[in-house]
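In this view, the complex is presented without one of its protein chains, the others remaining in place.
Entry: chain A
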Amino acid sequence: MLRSKLTQAACAAVQRTFSTSPKVLATKQLTVRDALNSALDDELARDERVFILGEEVAQYDGAYKVSRGLWKKYGDKRVIDTPITEMGFAGIAVGAAMAGLRPVCEFMTFNFAMQAIDHIINSAAKTFYMSAGAVNVPIVFRGPNGAASGVAAQHSQCYAAWYAHCPGLKVVSPYDSEDARGLLKAAIRDPDPVVVLENELMYGVAFPVDDKVVDKDFVVPIGKAKIMRPGKDITIVAHSKAVETGLLAAAELAKKGIEAEVINLRSIRPLDTATIFASVRKTHHLITIENGWPQHGVGAEICARIMEDQTFFELDAPVWRCCGVDVPMPYAKTLELNALPRVHDVTEAALKVLGGKAGKAVAAAK
C-alpha cells in the first residue's frame, strides 16, 4: 500500500518537475531515467554476468520505470523480480557477486535499503578486506535517494553521508543525464561495491547530451568531480539535485556581478578534493550545498578536508554549509520546501561569505 502510494506520489512529483524545471533547448535531449535505462541496457548486453534484481524490476518495469523494457529484452534470468525482503535480495546479490556474477541491486528507494544495510556495509564493503583479497564483491546498489515530494519523514532523506562513511564502498551521486549514464556504467564495470544514489525528482528531467554520452563505451570516472560553471569569486560544491540549486544560485549571483564556480561532486567516495582545492585556491570562498542533514554530512567532510590541507590558508572567509534543516522531513508542502536549501538560501550565503567583496562586486555590476 505504502509503496504504491509512494509510486503515485513520485509520478505526481515527476510531473511537477516536468512543468517547473528549466527547459533546456538542445538538439539531443535525454531524461535521467532514459540515461539510467540505456546504461543498464548497454551493460546487460556487454557482459553476460550482469543481472538486475529487486522488487518490481522485471514485469512492472521498475517502480520508477528505470528498468523499462529490459525484462522483455533479456528475460527472467537477467532481470529478476524478488519477494519484498530488502535484506533478502541484497544478500542474494552479495552472494551472487561473490560467486562471480555482477548484480545490479535496485532498491525501490534507498529509504528501504535501511533493512539491508548490514549486507551493504558488513558484507559487501568488507568482504574483500576480511578475505585478504580472496573474495571480491563487484556489485551495484542503486535506487532513488534524497527527498522526494510529499512523502514525508521516512521517504525523504539523503544517504550520501551514511554510505560515504564506510571504507570498502564507492558512492556516486549523479545529477544530470550524462552523470547518470556515465556513472552507472562505470559502477557496473567496477570491481568494488558501488552505491549509486539517484534522485527520484530528476528521473523525468531531460538534459541535452552530446554524441559521446550515448556511445556504448562512455563512462564517467568514479572519484572525479565536474566543474559545471567556471567562476572566479566563490566556489559552490554540490551533489545530486542540489547541483541544480547551485546552478540557479550562480545565475542569480551573476546578475549581481558575482562569478560563482559550481562543482558537481559526482562521487562522494572517493571525494575529489583536488578539484575542490584547486577551485578554492582560485576563488578563496566556498559554499557547500546538500539536501541531507548538516551533522557529519558531505559539507562537513569537505570543511574538515580543507582544514587538514594547505588550502585552508587560501580561504578569505569561513566555509558556509547549506544543508537540509536538522529535522525529519515535514509532510506539509510549504514546510517541506523550506526544509531543503533553496536558491535564495545559497545566494544569501554567498553574499555573507563574500562580505565586503560582494558589495564591491554589486557596485561594479551596477
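FYI, a residue touches a chain if its C-beta (ideal position, glycine included) is under 8 Å from a C-beta of that chain, and two chains touch if they have at least 3 such contacts; residues count from 1.
The working rule: contacts and distances are computed from a predicted model.
Peer 1: Select, from "2-oxoisovalerate dehydrogenase subunit alpha", "Homeodomain-like protein", "E2 ubiquitin-conjugating enzyme" or "Adhesion regulating molecule", the UniProt-recorded name of the complex's unshown chain.
Peer 2: Hidden chain identified via UniProt as "2-oxoisovalerate dehydrogenase subunit alpha".
Peer 1: Which of these touches the unseen chain: A:47, A:118 or A:210?
Peer 2: Within the whole complex, the residue contacting the unshown chain is A:118.
Peer 1: From the listed residues A:101, A:152 or A:278, report the one that touches the chain absent from this view.
Peer 2: Missing-chain contact among the listed residues: A:101.
Peer 1: Give me the chain A residues in contact with the hidden chain, please.
Peer 2: 77, 80, 82-83, 85, 87-101, 103, 118-119, 122-123, 127-136, 167-168, 170, 190-192, 223, 270
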